[in-house]
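Before I ask anything, here is the structure I am working with.
In this view, the complex is presented without one of its protein chains, the others remaining in place.
Chains: A and B, in written order; residue numbering restarts at 1 for each.
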Amino acid sequence: MRLLRRALAERRVAWSGGVLLALALAAAAAPAIAGLLGVHAQTVDLYHRLAAPSLAHPLGTDELGRDLLLRLLEGGRISLLVGIVAALAAAGLGTAIGLVAGYRGGRVDAALMRLTDGIIALPLLPLLVVLAAIDLGKLGIPAALAQSEAASLYRIIVLVALVGWTTVARLVRGATLSLRSRDFVRAAVALGARPRRVVLVHILPNLASPIIVATTLSVGQVILLESVLSFLGLGIEPPLPSWGNMLTGAQETVGFAPQLALYPGLLIFVTVIACNFLGDGLQDLLDPQAHVS
Amino acid sequence: MARFVLLRLLQTLLVLAIMSFVIYGLIGLMPGDPINLMLAADPHLTSADVARLKALYGLDQPLLKRYIAWAGAALSGNFGYSRLYATTAIAALAPRLANTALLMGLSFVLSLALALPLGALAARRPGSALDLCANLLSFAGISVPPFWLALMLILVFAVALGWLPPGGIATIGDGGILDRAWHLVLPVSVLTLASIGTYLRYMRAGMIEALRQDYVRTARAKGASEARVLWGHALRNALIPVITVVALSFGSLFSGALVTETMFAYPGMGKLIYDAILGNDFNVALAGLLFATLLVLLSNLAADIAYAAADPRISLR
Partner (left out) sequence: MLAAALSATALASPAGELSIGITQFPSTLNPDIDLMAAKSYVLAMTRRPITTYDASWHLVCMLCTELPTVANGLAVPFDLPGGRRGIRVTYTLQPNARWGDGVPLTSEDVRFTWQVGREPQSGLANSELYRRITAVEIKDDKTFTLVMNKLDYDYAAINDLEVLPEHLERAAAADPANYRIHTLYDTNPTNPGLYFGPYRISEVSPGSHIVLERNPTWWGKPPAFRRIVVWTVENTAALEANLLAGGLDMVAGELGFSLDQALAFERRHGDRFRVLYKPSLGYEHVDLNLDNPILADKRVRQALLYAVDRAAISRELFAGRQPVADSFVSPLDWVFTGDVPRYPYDPAKARALLEAAGWHAEGRGVRRDAAGRPLVLALATTAGNRVRELIEQVLQSQWQQVGIETRLKNLPPRVLFGDNLVKRQFTMALYAWISSPENDPRSVLRSDEIPSAANGFNGENFTGFRDAEADHLIDAIEIELDRDRRATLWHRLEALYAEKLPALPLFFRADAYVLPKWLHGVVPTGHQYPTTLWIEDWRVVGRTSGS
């Protein structure tokens, strides 16, 4: 039974890991492919708008004559990059919170878990819309930074990390709680080790599995959040392509250019489902005792 | 029990008050102000007019003072005047609330009605074809970008096949029950498909866990029928984590409704909040956001009460 599950889990991990790797490689190869095709993702070609697939443009062109395949790959690069960085940031925050909650227990734990549940329960999107719409200048951020191209990237990473840490926090807390009662930890405490040492040296390394699983699961969540915000025009702004913002105008052209709506969303779907399968499979593989959470 | 509920209600009010201040402050950080929008639309408007109108709308006072004024009015039921809809904020919200309630309610019921039985049945035969389907459906549900799903459904059913309308709440000139139902099909489908995934996973996992327990083996050994085992014992216990998850999902249901309403031009509260934020109608945005938060907090409370009622092992602190 266990062997069967391990085998199944491994297949899930293998397949989804493979898909993600392929996507990442393709996205990273975007510049090379651009060179091969001889076009640039931003090159506007007014005379070949909405062209059908051809040798020069394997997937056709978009409404400004830009090569669709390249835009998808470039968009993938940015979406994946933002997804991973934001997920890592969220993981960092979530690990810290989960550790403190699980280790300290008692009222600190209760308060932090209430906070976590509170954030999970909030109507996130409307609040994110407000957060994304605020003027960075009013926060005291210098205008040069606030209006630079990178600003929209930083902003979306910060926003997503601010709300995406909950998955990691809960998993880490659960794992910390069970680790805390293990013998080697109790031994260390009995020997007089300071809490910080106990946490950093004994507990944290053993949290690797739950953290990896939680981070993988949250990458998918993060990519979905980024794509919704970009779709609404509040995330990554054009001309920087992202799968989300490539869909922003798609509703108006869906009647005569459905491919512009199909591909970006399909890629988001495939990426996120692969992340979820991967995380799920890893969980079964590394940490079969943990509950689905 | 009563003490517990009272305590939680007070906590809820506290959280609401804190949220109101936070949101008010955030909205104060939004750039520009509505008067300048009028500047663009009117070729004869001078900047002296702009300054005059700014003072008129009270936009030149410091934040804390404005918040206290707003809070005072809000406590007596006055949420201010809506700049975009030329009526009070509450009057702008009320009709949209009904629409969103309908949308969310239908999706909620439908997704539970589909997810719970499916999850339970899938748990009975892990690894079967049904289980694989359920698994796939649940993964798809939590992975699909809801706005893309809406786009694809519009593409297939409205544009290509022409079976369903691409948006709106009713056909112009109609508005009867059948017509409104026809317009609800796509939005409800999108919202249902998006939420079904989570419920399915938890139901299935909870059921598997419950079926593994000793009391199930005991019940089977005592000769209870399979149906009684499944629906009587296991289900009740499987439902406990599901209740928690379901109640906690109100927030994401609302977020999903916002995207769905925007995609289908469905006049609901989510779309209202979105339009109000981007249109600088602060009063409506604030009132709407607070209402949504209140709704979610109340559902959390309901979850806790239901959880405690369902599981006799939990004692309410």
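As a working rule, contacts are C-beta pairs under 8 Å (C-beta built on N, C-alpha and C of every residue); 3 or more make two chains touch, one makes a residue touch a chain.
Bear in mind that the values here come from a model prediction, so they are computed numbers and not experimental data.
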item: Residue touching the undisplayed chain, where the options are B:L26, B:A74, B:A89 or B:A158; value: B:A158
item: Candidates A:A28, A:A51 or A:L64 - the one touching the absent chain; value: A:L64
item: Touching residues on subunit B - with respect to the absent chain; value: 31-34, 36-49, 51-53, 56, 81, 83-87, 92, 95, 154, 158, 161-163, 165-168, 171-174, 182, 264-265, 267, 278-280
item: Hidden partner interface residues of subunit A, rising order; value: 42-44, 46-47, 49, 63-64, 133, 135, 137, 143, 147-149, 233, 237-239, 248-249, 251-252, 254-256
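Operating definition for what follows: only the chains that are shown with their structure count from here on.
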item: Subunit A-subunit B separation of Cα centroids, rounded to whole Å; value: 23
item: Sites on subunit A touched by subunit B in the complex; value: 117-118, 120-127, 129-131, 133-135, 137-139, 220, 224, 227-228, 231-232, 244, 247, 250-251, 254-255, 258, 261-262, 264-266, 268-269, 272-273, 275-277, 280, 291-292
item: Complex contacts: residues of subunit B adjacent to subunit A; value: 15, 23, 26-27, 29-32, 139-140, 142-149, 151-152, 154-155, 159, 201-202, 205, 209, 248, 250-252, 254-255, 258-259, 262-263, 270, 273-274, 277-278, 285, 288-289, 292-293, 295-297, 299-300
